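Heads up: the structure comes next, in structure tokens.
What you see is the complex with one protein chain gone and the rest in place.
Order of writing sets the chain letters: A and B. Residues in each chain are counted from 1.
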Amino acid sequence: MDLGQLLHSLFFDYTVRTVALGTAILGIVSGMLGAFAMLRRQSLLGDAISHAALPGVVLAFMITGLKAPLVLMTGAAVAGVAGVILVIGVSRHTRLKQDAALGIVLAVFFGFGLMLLTFLQQNPDARQAGLNHFLFGQAATLMERDVLVMALFGGAALAVLGLFWKEFKLLSFDREFGATLGFPMSWLEMLLTFLLVIAIVIGLQAVGVVLMSAMIVAPAAAARQWTDRLGLMVGLSGFFGAVAGVTGTAISTLAGGLSTGPVIVLCISAIALISLLFAPRRGVLWTEIRRRRQHAELAMVLKGGRP
Amino acid sequence: MNPALEVTDLTVAYHDKPVLWDVDVTAPAGILMAIVGPNGAGKTTLMKAILGLTPVAAGSVRIDGKSYTQQRQRVGYVPQRGSVDWDFPTNVVDVVTMGRYGALGWFRRPGRREVDLAMHALEQVGMHDFAQRQISQLSGGQQQRVFLARAIVQDADIYFMDEPFQGVDATTERTIVTLLKQLRGDGKTVVVVHHDLQTVAEYFDWVTLLNVQCIASGPVGQVFTEENLRRTYGGRIAFVERDALATGGMALRSFAPAATAGGAD
Partner (left out) sequence: MSASLEIQLLAVLVAAACALPGVFLVLRGTAMMADAISHTVLLGIVLVFFVVQDLQSPWLIVGAAAIGLVTVTLTELLQHTRLVKQDAAIGLVFPALFSVAVILISRFARGVHLDVDAVLLGELAFAPFDRLIVLGIDVPRALVTIAVVLIANIAFISLFYKELKLATFDAGLAATLGFAPALLHYGLMALVSITAVGAFDIVGVVLVVALMVTPAAAAYLLTSDLRRMLVLSVAIGVLSALAGYWLARLLNANIAGAMATMTGVIFLVVLVLAPQRGLLAKLVRRRRQQADFAATMLAIHLLHHTGAPTEAEEARIDHLERHLDWQPGYAARVIRHAERLGFIKSIAGHLQLTPTGYAKAQEVLAS
């Protein structure tokens, strides 16, 4: 398939359009909510949530016997929330630091999910478990009803984000000041974290549990370099996420059968790298040039000062 | 008339470690009050407990005769400057506007009116030209003024400020003092955590000496004495000049040479 064909099918081919729409939605939602996660220094929470989702999906299937996206996503979300509660509970009530709590939750939940899955299939060989899509995502398997569920949940999450925009901004910038204004900060914090869980659950099918956290961190890290306004940053982050989602899906389709997760992650990583290096004012190149110029000026002054 | 602030038998413990023991503080309306004490004395904790940010083991807080939750809209807060991430993507006027969020309530976004109020407050602290500046590009003193502007737009009747003079230069210090006096002139009450013993008598009307317990609290002239300071700082007091003390008695000299009372941290 060449590029012309791809563009053609992107607009006219029903399946391709569905897939592109799905990955765009996932990119927007995870990008926008990821921006808040990054600002609140919870970039790695996404990693724990996405890994924790695995047993949720398996259990949801075991309990209901259904493979409907809504059922599996609900299972993933419940397990994700359980993971978050454990992370927060352990780091708040014991002497363990948050990173240990994150590590425990992500690895133990993942192992538990793996055990359940192999038990379900009565085949202990994990490699045969058909986990591949779940681990690394397969956007091509997205169907209309999946995209519909994604749009519904993602849209709802973004609507809530818009509704509580001012409060979430306060929470992210100055929690205690917000509390003195009378806003219930713990409650808002829970709500925002729950929205993050939704964003991750939406992305699992296309990006997979192993790499989903990158869709939380990288768009936000890229967007932060271009602007100093929260609104712009969140919007840009969603835009970068969508671009990476669609481009990644297109590339993996062109390349024939690559898992979409790694390709999407490489796309968003490239965007992040470019932003870190070249973004005006903040970028590495920019600061380096400014530093050089200052050095040169200083040298001039020193030289000129000498008789 | 009710006292602006009435703290009764307040006790606060972090985990099992008591940080404030049975503290009583009363402040009439329209005064500037300093809270003074060594590092770790519980000054920040006292403020947070008054503002309901830290759970208390016992005791009560009344603001103008009513409980804090009833009076929330009348209370302004200036946290310690280091308590937020100054690399947050926002600009000065936006931060100042946050002071109106409480009055706006849920869901309503700040509009023209809020921005105008913010600009006016920025003028008062001499930061008008910095309105559009990204907050990461502010000096420490400028950050402090932004926080003060945010408190001004809250239009509260009683303010709590945690170390607003920390790490600011002489000009900013003057600006802040002028502002405090202006607030007092408007009939407001301001409670300030302060570290510089030299300037207590000059800037403030009342003082609370705190070191886990409330050592003394009242008008500067009666309370800010050598004896009380010694009890507060446990003999580690140094370099308080004669005129800075209410009693005008002997200057205190250092008993432990390394320790200075002022501007610590």
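The criterion applied here is as follows: a contact is a pair of C-beta atoms (placed from the backbone, for glycine too) under 8 Å apart; a residue touches a chain by one contact, two chains touch by 3 or more.
Because the structure is a prediction, the values reported are computed rather than measured.
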Which displayed chains the unshown chain touches: A, B
Which of A:76, A:170, A:199 or A:220 contacts the chain that the document leaves out: A:220
Of A:8, A:41, A:67 or A:145, the one touching the omitted chain in the full complex: A:41
Where the unshown chain meets chain B, residue by residue: 8-9, 11, 13, 16, 18, 21-22, 24, 56-60, 87, 212-213
Missing-chain contacts mapped onto chain A: 38, 41-44, 46-47, 51, 90, 93-97, 99-104, 106-119, 122-127, 129, 131-132, 135-136, 210-211, 213-214, 216-218, 220-221, 224-225, 255, 258-259, 261-263, 265-266, 269, 272, 276, 282-284
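The working rule: only the chains that are shown with their structure count from here on.
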Interchain centroid distance [CA atoms averaged], chain A/chain B, Å: 41
Sites on chain A touched by chain B in the complex: 39, 163-167, 169-170, 172-174, 176-183, 224, 227-230, 232-233
Complex contact set, residues of chain B against chain A: 48, 51-53, 72-73, 75, 77, 79, 83-85, 88-91, 94-95, 98, 101-102, 104, 106-110, 134, 136, 150
